[in-house]
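Below is a structure I'd like to ask you about.
Some chains omitted; the rest stay in position.
The first chain written gets the first letter, and so on, giving A and B; residue counts start at 1 in each chain.
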Amino acid sequence: MDTLRSLAPAGEAAPVGEAAPFDDAELAVLRARFPVLRRTIGDHPLAYLDSAATAQRPVDVLDAERDYLERSNAAVHRGAHTLAEEATEAYEQARVAVAGFVGRADDELVWTRNATEGLNLVAFALSQYGTGGADAGDLTLRPGDEVVVTELEHHANLVPWQQACLRTGAHLRWIGLTDDGRLDETQLDDVITDRTKVLAFAHASNVLGTVLPVERLVERARAVGALTVLDACQSVPHLDVNLVDLDVDLAVFSAHKMLGPTGIGALAGRREILDALPPVLTGGSMVEVVTMESSTFRPPPQRFEAGTPPVSQAVAWHRAVEVLDDLGMDRVAAHEHALTERLLAGVTKIPGVRVLGPETATDRVGAVSVVVDGVHPHDVGQVLDAAGVAVRVGHHCAQPVHRRYGATASTRASVYLYTAPSEVDAFLEALAGVRAYFGRR
Amino acid sequence: MGSLDQLYQQVILDHYREKHGFGMREPGTGTRTAQSHQLNPLCGDEVTVRVALGRTGADDVVQDVSWVGDGCSISLASTSTLHDLVVGETTSEAGALVGAFRAMVRARGAAEPDEELLGDAAAFVGVGRHANRVKCAMLGWTAFEDALKRAVVDGQLSPGGSTVSDDEETA
């Protein structure tokens, strides 16, 4: 909790509290649990600095899924047999665990395909007015309403809202950014007004690393009666996040960024809000009574879970949050905070390299994007790869924020709990050689 | 005793064959009445429970529980034992019995059933070991709990229409 506080809104930041980064011995034990980290690339050990895209999985998680599949695999619910009971139990316990990890009750967590689907479910549920089906009542977007996002959003938290506005005649507005990569809070009161029906924003930017001032944004949204939707993809894996404390109505995040599998994400929210939302995707397991003519729907979370759910993936995610809990999210955050400082200190020293986003580690997660003068990010990435360093290149599904800082793409290094300081150093060393390779100076 | 017989104890099979309190009854004059319909969406089964409350001194007393429903042996037998158990009890005693029953069937088979308190309903202890049957055992009890609440709050002197409700048990 100290760590979360230390990563709380700008201006109120404190040092990382009492939690310490993992020391060398701890890190060695930890890293041994991740088989992929033993990879070599050519002659170099792999330095995996692409965890903001997808994290690696420890054997604990791999084994949990496999054990389930080798012992109890079955379709959940409606089964009278032992395997179906065990599967149902494992699946619903996973819901309790993942929901609890972010401070929600189990009936406040909907399994989705990924975080993106979660945001789409919300955007659709809020924009079905006038389409003949059930709508979200007072929450429904109508012509003249406004949806507010920020300029640093991932496409997942932008495009679905653009589409919802197209469907409903609502208007999309956004809060801009300062030159040093922070939210321009001076715009808050202008942009979030009585017309604002929804405020949707990232907890942390996957490009800039910036942690947004959730408390002040939620306060303003509450003041105007707007629904708050948090894209927690880059915060839940890295910080101690309690959605009830943050007081957001709805939030999404993905398993694959937090030691869990692909194929599963979550929409977690206040029960009353989920209750008010109509179903979007329909089919088996989310209905009560179906006739050829019409259907009635179950309460949340089932209302939003049509068809066979990602069962083994839920079981794996359960184990992932146990691993995170065992390590302690305060220590995870402290570890990454130290690595982020090391990264920032290093890159800001390399000539011809510009950081997108804050140059200090305060209110920042460990995704550091840089632009190398005169070298295309894809070429940067290729040179780093030859040194065993795995980074992401491109626009990271966030074109507007790149445009904001005069770039079309960037090279991003991102850390996680298993990242070693030596990997950061390998990145810095390889990065320093890039411009020379392409004859720039 | 095989695991099957642990679940389907003889009392349960008996209540299943001869359902106590089954069939909707007109409430006696002066009673306050409400009913609740509960659907188990996992299987499509349903039960409707009607509660008639009378007055004994300062207490509201469950004068009758009448019910109809379609379902498995567990759901029907458990509603039958519910009938035997709560008729004649005060509303608060009846509420406590529902609580005790719920705790037992949710204890994943780890509970020691209190036969003195729960009577025949104690036979449902084995349900706890079958997560998918907990809703079966609770179906009639949830309907009763809901009808009881309605009867206390706004029970009608003549039987009301079918007030459908759903709560978390059947969710």
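Keep in mind that, in the parts below, a residue touches a chain if its C-beta (ideal position, glycine included) is under 8 Å from a C-beta of that chain, and two chains touch if they have at least 3 such contacts.
Not measured: the values here are computed from a predicted model.
Although each kind of chain is drawn only once, the file as a whole records copy numbers of A x2, B x2.
Everything below uses one rule, namely that only the chains that are shown with their structure count from here on.
On the side of chain A, the complex with chain B involves touching residues 77-80, 84-85, 88-89, 92, 107, 287-289, 298-299, 302. Taken in their complex, chain B has these residues touching chain A: 39, 41-44, 130-132, 166, 168, 171.
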